[in-house]
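The complex is shown incomplete by one protein chain, all other protein chains being positioned as in the whole.
To keep things simple, chains are lettered A and B as they appear, and every chain counts its residues starting from 1.
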Amino acid sequence: MHSTLVRIQNLFGFFTSVTFAVGLLVAASSMFLQKEMGDVKVNVRNVEVVKGYQNQYYTSRSTEQAFIRFDLEADLEPLFHWNTKQIFAYLTASYPGRKYEFNDAIIWDIIIPSKEKSKLKLRNRRAKYIINDVTNRFREQNATLTFGWNIQPHVGALTWNEKGAGSFSFPPLKTKNN
Amino acid sequence: MDSIQKIIDGFIDFEGQRITEMLTTNILILTGAISWIVGFILQDVTYTLYIGLAGSLLAVLAVIPPWPVYNRHPLRWLPAGAGTATDDSVEGDGGVKVKKEE
């Protein structure tokens, strides 16, 4: 500690160690502060499958697109504590298929930045994403809906969790006849 | 050039070194502990961040500059020439004698 340079090095080194330790403790506190969220209520109002163009930037092949309308009620407030930076909540539709056995597609998502905005109440909301299948056909499959949430901390581990949120069926392709 | 060298060196005496070592460790540990505790109790991580930065700045200001208080106990060198070994029982290699211009 005899010269300024040695003091700078010493201080900076210890500062790094202390910062690392505090960061670790903040991240660890997430484990103890994690609470369960309440129930999620989802009600699918309407599903429509039509022919359209999507993700087909360079081809002219049309694809079956699904338009979904739903209600959603969820309370994510218990999940917020000092190490919660934001929560990314999303609705995933899961359905089987022939070419791919498991198919999941997010139809709606939202970024919840704080405790104040964490109570979700949607009525007759149109799905944010118009989805199409990788094979371009839905084949009238049954789908289950899952409500998922990704908790993003200020420092530490990210967590993903989900709850079942009901189900629906893809209707037959809407043509001019029906 | 010599005064710049003196500023860059920032030498302090042994007592000062002991104090700065103690201050570095204690200020930073205390800052870390307080910043975590306050943030946890108030459930707001911005407190942790700002208290941490403030405490670290305090440590920098207290320890890095060679404050005169760290030079209160300067080493007292014996005057040159005095204190040559009068005890004949000490055997050494004699060292290297440098011939000085008188």
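Annotations for the structure displayed:
Simple rule for what comes next: a residue touches a chain if its C-beta (ideal position, glycine included) is under 8 Å from a C-beta of that chain, and two chains touch if they have at least 3 such contacts.
Following the convention adopted for this analysis, contacts and distances are computed from a predicted model.
Taken from the listed names "Exosome complex component RRP41-like", "Signal peptidase complex catalytic subunit SEC11", "Ribosomal protein S14" or "Elongator complex protein 5", the protein name that UniProt assigns to the chain not shown is "Signal peptidase complex catalytic subunit SEC11". For the options A:Ala28, A:Val50 or A:Ile111, the residue in contact with the chain missing from this view is A:Ile111. Per the touch definition above, the residue from A:Ala21, A:Leu122 or A:Val155 contacting the chain not shown is A:Val155.
In the full complex, chain A touches the omitted chain through residues 3, 5, 23, 55, 57-58, 85-86, 88, 90, 92, 97, 99-106, 109, 111, 113, 129, 131, 134, 148, 150, 152-162.
Rule of thumb we're sticking to: only the chains that are shown with their structure count from here on.
Between chain A and chain B the centroid-to-centroid distance comes to 53 Å (mean Cα coordinates, whole Å).
On the chain B side of its complex with chain A, the touching residues are 8-12, 16-17, 20-21, 24-25, 28-29, 31-32, 35-36, 39-40, 42-45, 48, 52, 56, 59-60, 63-66. For chain A in complex with chain B, the residues that touch the partner chain are 1-5, 7-8, 10-11, 14-15, 18-19, 21-22, 25-26, 29, 81-83, 154.
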